[in-house]
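Below is a slice of the complex: some chains, not all, each in place.
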Amino acid sequence: MVKVGVLGATGYTGFELLKIFHQHPEVEIAFLSSESYAGQRYAQVYPCPYEEVLVSPDEAPLDAADVVFLCTPHGASAPLAQRVLEAGARCIDLSADFRLRDAAVYGAWYHTHPLPHLLSEAIYGLTEIYRAQIATARLVANPGCYPTGPLLALWPLLRQGALMDERIIIDAKSGVSGAGAKPSPTTHFVTVHDNFSAYNVGHVHRHTPEIEQELSAYAGRPVRIVFSPHLLPVSRGILSTIYIRTVPGWDLERILDAWQTAYAHEPFVNVLPQGSLATLAHTVNTNRCALSAASAGVEGEYILITSLDNLLKGASGQAVQNMNVMFGLPETHGLIA
Amino acid sequence: MVKVGVLGATGYTGFELLKIFHQHPEVEIAFLSSESYAGQRYAQVYPCPYEEVLVSPDEAPLDAADVVFLCTPHGASAPLAQRVLEAGARCIDLSADFRLRDAAVYGAWYHTHPLPHLLSEAIYGLTEIYRAQIATARLVANPGCYPTGPLLALWPLLRQGALMDERIIIDAKSGVSGAGAKPSPTTHFVTVHDNFSAYNVGHVHRHTPEIEQELSAYAGRPVRIVFSPHLLPVSRGILSTIYIRTVPGWDLERILDAWQTAYAHEPFVNVLPQGSLATLAHTVNTNRCALSAASAGVEGEYILITSLDNLLKGASGQAVQNMNVMFGLPETHGLIA
């Protein structure tokens, strides 16, 4: 049994972790912490039958856990990660604090990084790509919800040099849970329902440098994106429509082949056959990422469509997938493939 | 032209009023006030092209208006109503402050009424029932969103003594805009979407005494209800399923006849033929109230189903309908019948 703790357990990613833990055959809950709900049963926070009692973060017995999940905001996670590591537990951080390897880039998009020395130790937790390093990592930086789909789609192409050297357009659409549980005018039901809107388009959203960091690493040269996030009137799911140009020698079949080769043995990557396009329904409530491609109707241009559940493969599901890797468990334990 | 002012113009009922005013051929906007958005254009508050600039409540030129709509919370409305009347304007209050004729009842459900002398002057603004008094009223208490449907359904029956002397069950289901624009965990998209829940069931919700006051007045004896509000995952609309027992001599045809007779010339009451049941789609985005009835399958028991748009016939639409009556305008001006 792996003993798990969660700091910041009452946000949406914490609730998803708890649901997964209750389905996981090899997990024992060491603690769940919450600043606002300390002392309450989990069933008082969300409509569920979970009777675990929340503790305050200060009272969380870090050393009773083999691994601690940080579901805390960026900025708050970094010092907590340090405490977790000092207590001898491994750490999976679901915030942005350790995703950017370059402290200067982190500083440009967030604020001065408080613990830059930990940045170099952190492993980017995109399981399919960094599995070997994750297996032995002390500190895993779980990817943002938007990056995972485009990165899985583009990795097999970029590392084979398939794409022209120009900006890639990612037109992404996310469900509302991606904005977190905190009430605000922008997450009010009446604001979102029957509506659809873009926000932070261009080169503004904070997942932009994370995507560019990874794509550049896969390509071995700087890759720049145009990133247009949109808000869907659904609770869960991200669908990304990606516009690419390939170098000569690539066509639709070769793109699909590259994916099938790369992901043949991956339980959570679902490469759709030619003629099928990924939808949210392919992946919501599962830990899957679906990949699909179509011709753009112009020589050498293609449209890639990826889908995943932002709270599962885009957050808590991938975090548990990483935990399974870190502790030598079957990778699908607790997760829906 | 009727010169209109709105205090508290940036809630949902204020936004609906503004949309109606822009379609109304005989309305001129004197002012729109807002504490939070004073100095901003309306288009900065909601996604719309309205360029009116909001003023702070203190600077609202009450005497420049023929009628002032109060879209302010209960408690806040009463003193504002007094100021409006003193400034020489007529007043339509969309809050609960003047709906209960008995200050003691108001006190039991809310708090001590600050201006009980105004209670006796206020006319309950259910247009179809109180039209004559509304026409000459200085102060109209616009009905709550839940009461209007059940009251229109039960008025023709109770005043003819059609119902057994026992509690009436009203199982009501409302869209989220009824909870107002203020963000809270209960109006967060992720809480409401794909969900359905009851709240304040039994004899708890504050619209209960308002409904009982009116039903008792129509029946000429005390009438008691069981009232179960539910929250629907839609933005607009209230559907009420009402369980009644009739005295001998009444059947489904007679119920429908009573409605048709009562509402034959009413542009906003839509009595559905036998076999049809009211749905939200019959009324949402209009000022209509739809009435329908069916047998409960038990001798003398019937199910009445009413539907309306909580922001229109249940609030701002009925408020403008009342304004039209008060100023001798065609009752459908600015409204969808």
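The first chain written gets the first letter, and so on, giving A and B; residue counts start at 1 in each chain.
Basically, contacts are C-beta pairs under 8 Å (C-beta built on N, C-alpha and C of every residue); 3 or more make two chains touch, one makes a residue touch a chain.
It should be emphasised that the depicted structure is a prediction, and the values quoted were computed from it without experimental measurement.
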| item | value |
| --- | --- |
| Number of identical chains in the entire complex, 2 depicted | 4 |
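Operating definition for what follows: only the chains that are shown with their structure count from here on.
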| item | value |
| --- | --- |
| C-alpha-based rotation, chain A on chain B, 0 to 180 degrees, nearest 5 | 180 |
| Whole-Å gap between the CA centroids of chain A and chain B | 46 |
| Residue ranges of chain B in contact with chain A within the complex | 12, 176-177, 181, 183-185, 187-194, 233-235 |
